[in-house]
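Dropping the structure in here first, questions after.
A protein chain is absent from this complex, but the other protein chains hold their places.
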Amino acid sequence: MKKIRVAVVGTGFMGKAHALALRAAAAALEDGPAAELATLCDLDAGVAREKAGWWGFAGSTDDWRRAVADPAIDAVTIATPNATHREIALATLAAGKHVWCEKPMAHSLEDAEAMAAAAASSARVALLGYNYVSNPVLFAARRLIADGALGRVFEFRGRFDEDYLADPARPWSWRLRRAEAGLGAAGDMLCHLVSLALLLVGRVERLTGMMETVHRRRTLRDRPGETAAVENEDVVHALVRFAGGATGVMSSSRVAHGRKNLLRVEIHGERGTLIFDQERLNELRLYEADGPEATRGFRTILAGPLHPPYAAFCPAPGHQLGFGDLKTIEAAHFLRCIAGREAPFVGFADGLAIERTIHAIARSAETGGWVTVG
Amino acid sequence: MKKIRVAVVGTGFMGKAHALALRAAAAALEDGPAAELATLCDLDAGVAREKAGWWGFAGSTDDWRRAVADPAIDAVTIATPNATHREIALATLAAGKHVWCEKPMAHSLEDAEAMAAAAASSARVALLGYNYVSNPVLFAARRLIADGALGRVFEFRGRFDEDYLADPARPWSWRLRRAEAGLGAAGDMLCHLVSLALLLVGRVERLTGMMETVHRRRTLRDRPGETAAVENEDVVHALVRFAGGATGVMSSSRVAHGRKNLLRVEIHGERGTLIFDQERLNELRLYEADGPEATRGFRTILAGPLHPPYAAFCPAPGHQLGFGDLKTIEAAHFLRCIAGREAPFVGFADGLAIERTIHAIARSAETGGWVTVG
Amino acid sequence: MKKIRVAVVGTGFMGKAHALALRAAAAALEDGPAAELATLCDLDAGVAREKAGWWGFAGSTDDWRRAVADPAIDAVTIATPNATHREIALATLAAGKHVWCEKPMAHSLEDAEAMAAAAASSARVALLGYNYVSNPVLFAARRLIADGALGRVFEFRGRFDEDYLADPARPWSWRLRRAEAGLGAAGDMLCHLVSLALLLVGRVERLTGMMETVHRRRTLRDRPGETAAVENEDVVHALVRFAGGATGVMSSSRVAHGRKNLLRVEIHGERGTLIFDQERLNELRLYEADGPEATRGFRTILAGPLHPPYAAFCPAPGHQLGFGDLKTIEAAHFLRCIAGREAPFVGFADGLAIERTIHAIARSAETGGWVTVG
Partner (left out) sequence: MKKIRVAVVGTGFMGKAHALALRAAAAALEDGPAAELATLCDLDAGVAREKAGWWGFAGSTDDWRRAVADPAIDAVTIATPNATHREIALATLAAGKHVWCEKPMAHSLEDAEAMAAAAASSARVALLGYNYVSNPVLFAARRLIADGALGRVFEFRGRFDEDYLADPARPWSWRLRRAEAGLGAAGDMLCHLVSLALLLVGRVERLTGMMETVHRRRTLRDRPGETAAVENEDVVHALVRFAGGATGVMSSSRVAHGRKNLLRVEIHGERGTLIFDQERLNELRLYEADGPEATRGFRTILAGPLHPPYAAFCPAPGHQLGFGDLKTIEAAHFLRCIAGREAPFVGFADGLAIERTIHAIARSAETGGWVTVG
């Protein structure tokens, strides 16, 4: 099978995650096509060269446009700051290449709309890097719901909390300026919640939201004693109504001490309840209202080979997949989408739905009323 | 020390809880005054007599007015359906007697206001039965917050879910009719969340709410095949802003399969996070942002003699108090309030604040906008 | 129904527990006979008088022999230091009265044998205060096992750890001298494990044990700078073989930092696994090897009214019983044994089996080989 020649743009947290995942995908899944790590791009040519060496890329460049234009490249993955997503994605699609872009999709709703439009009018794959949806236990959760294990689903409870800005002494950065970074906790974190809701319950139709900046000024890293304003939200909440009739709540904080990656969803249905928590990503908790009532309770289900594609990583249950393995599943999904064997999820159209949801929260937080999602 | 002669009105779940708690209070706390179980009231004279026998009351009656009028009675406790609270409470206060009334305070906001007004113009103790606030680990939580362990508190996350109506086949009852029962999950459950918020964070000032009746009709118990409408909400949510500046979210469901008594609060502050869960009422979880970062984490603190008045029940930590013990602490508090040694919490004025909060949610759920709490 | 007139001997942790439990038993269970708190005994007449006042005893004395001899007393409960159990129990039975004696049964194996012999030749009730066996979820566990939910049971894992002597600076006390206190962690704690094993799996037949004194000397409270030897064990382990064929392990430590009451048992059978943990005494965890394999997992079952006699304390599940409630169930059991309606468990014959087990561990720890339990 012909390898897919990939350029990765960006060498930070997500650039490396893309590189390692593309490297491992076909080997782990034993299913093709495989990726060929063709070019690694970073604005700093030295960094690009060094990382390309470690990660196993054939070449490197400090100009992503060169990679996009290169006829030897089939696909481009984007792991750069949000504000650049639109330009790189549009150029990639325009060049007739497949694109895998990290979340959040874009820096503004306009950008996201432009990207979705470009993807819609292209025959290429356009995938977003919502990595948490690529979890075997969430695939199992979706099947359980589809098979009626919960009966009619009517309630979604979601939260995603971290503490990376919890320390009030953490200095100011460009990520806290709305013009450059866009939304705060909503753009960085709550969007993940919406992606899980999309996977398990469907689209949000109406909502009312609230945003709060807890630590309103932070000190400048380079100018001790001086501070700058934090322009985007530390905490965001929304009450939501789904198109399918369910209701729910979503909350996200980037200032919640002790929370490292607390992406947790709980779904209530007529016949049972299901819980997932990213800090224990190999577990699913399920309550089914059947069997003798005296011994009912939440079951903690451990991920195992009965939850595909877990077995690609380990044939024994309880051995635990990691964050990188989920990214590998996502990379394999990208490659199979390119081969025409799967349909992208979270695709750019889904991504736009997510962006519309979080921007609707921002709109509602300003006006104070319920709003309809785009 | 003179005993307080008490009449208990009602012989259901809460009537028994009052009786056992009053019986145990001074003996457990070794602190007076003690209660004398004078009269037990039930509309059914036979039930009143039988239960009075088991629970140790000196007498019984089928007419609570007789008990209220009896000069040998010092205090009356109310454990009857909500719609009767106002009448009994007003009569008790008018008779110059102390009153301990189960939550929810009243069946309507008007009733609650009348009760609070009567209490305000009386010199008697008027206490509400919000039992969950009488927990040694919550007393410890309040002290921790007051002592600054969390720094400035800015976020409250609360939920209270049960599944007593989760089964769609559970038949209709009068509790589902708004005229008789008032609010649904808000009136029965979310009010507890507000009581915990009151204890730990303060009063809610503004909010926006959502209510949903998931199972809209239920079968009539006596007429198979026929159904009646469910008039109050199964699920309620609110986004809230506290007077002190904190924000937060409160959710409650009576149709959440697997949840038996999931009253859970989580409080975020500048220096740490605190979690309490009523299904594990002897535990407090605390994250403090100090010490070496590599070994930080949530601590699970087990209730023990260092958390007064735990030691009154057991001198050894980890031995676990129960629901009844919390009620005993509440009864002792009532008796000490009567003796002038403590100030009632949750008193009728606090209770009115709680009622105003849940009725504001109902109002907001109708209008769809933010509302100010009374 | 005639009340049972009870004298309680001892006013410490367990004396109070007996008093409160006897006071509450018939009222909570609504089932007779009730106890009449006749006399409270303490060597210090003032303490006896004061506590009698708080706890509701009709009288008090500084001489337990007077209570035992008093024809107005039907039953005596013993909550005194271990070394006195034999004398008081034998006197009580000799006086033709029922006895409820706290665990551990006795200070030596000889004492336990004498007590069991006296009980065997008496027509009176002789019960031991192994409080943890009186838990509704353990009654449920026993029924599950009896009903075959686990299939053939073949493995018992038990541990009971606390940290009351974990601090090396905790001063020396008479409890650490073998002549006065007998065994250490085995006598105080591991005996509870054996009582749970007795309830759920049966009698231990053969075993090999190990004992260790971790902190070998402790400072004298009154003579700073001086130390005395710790003569009994801080830690004890045993590998065991049950009469019914199961194998297992039991461990106990009184120097395990962070453990407050970690009495935990896990039972493996051909069809499933069951776990109980006293620090979360309202929960049972059960794994059943049936249903679709992809959704199997341990269920956390919350105590509720389906687990008798939970409903006597609360009609709603998940509300949590406490240590005192278990003691109340035990007191009610004592009273019903006296009324001839139940058979005592843990009775003196069972208690002797427990004592023989822990003393066999001590014997094995000295000889280093497997020993047969008396």
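We call the chains A, B and C, going by the order they appear; numbering starts again at 1 in every chain.
Everything that follows uses one rule, which is that a residue touches a chain if its C-beta (ideal position, glycine included) is under 8 Å from a C-beta of that chain, and two chains touch if they have at least 3 such contacts.
Predicted model only: the values in this text are computed from it and were never measured.
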{"item": "Option from C:131, C:195 or C:251 whose C-beta touches the chain left out", "value": "C:251"}
{"item": "Sole residue of C:259, C:307 or C:356 that reaches the chain not shown, by the stated touch rule", "value": "C:259"}
{"item": "Selected residue (touches chain absent from view) among C:47, C:95, C:117 or C:210", "value": "C:210"}
{"item": "Selected from C:49, C:65 or C:157 as touching the chain missing from the view", "value": "C:157"}
{"item": "Chain A, residues in touch with the chain not shown (by the definition above)", "value": "13, 17, 19-20, 23-24, 26-28, 30, 51, 54-56, 162, 164, 259-262, 278-282, 302, 304, 313-325"}
{"item": "Absent chain, residues of chain B that touch it", "value": "140, 144, 149, 285-286, 293-302, 304, 306-307"}
{"item": "Positions on chain C where the hidden chain makes contact", "value": "154-155, 157, 159, 163, 166-168, 208-210, 212, 214, 235, 237-239, 241, 247-249, 251, 253, 255-259, 268-273, 287-289, 296-298, 368-370"}
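Just so it is clear, only the chains that are shown with their structure count from here on.
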{"item": "Length of the line joining the C-alpha centres of chain A and chain B, rounded to whole Å", "value": "41"}
{"item": "Separation of mean Cα positions, chain C and chain B [Å, integer]", "value": "34"}
{"item": "For chain A paired with chain C, centre-to-centre distance based on mean C-alpha positions, whole Å", "value": "53"}
{"item": "Residues of chain B engaged with two or more neighbouring chains", "value": "259"}
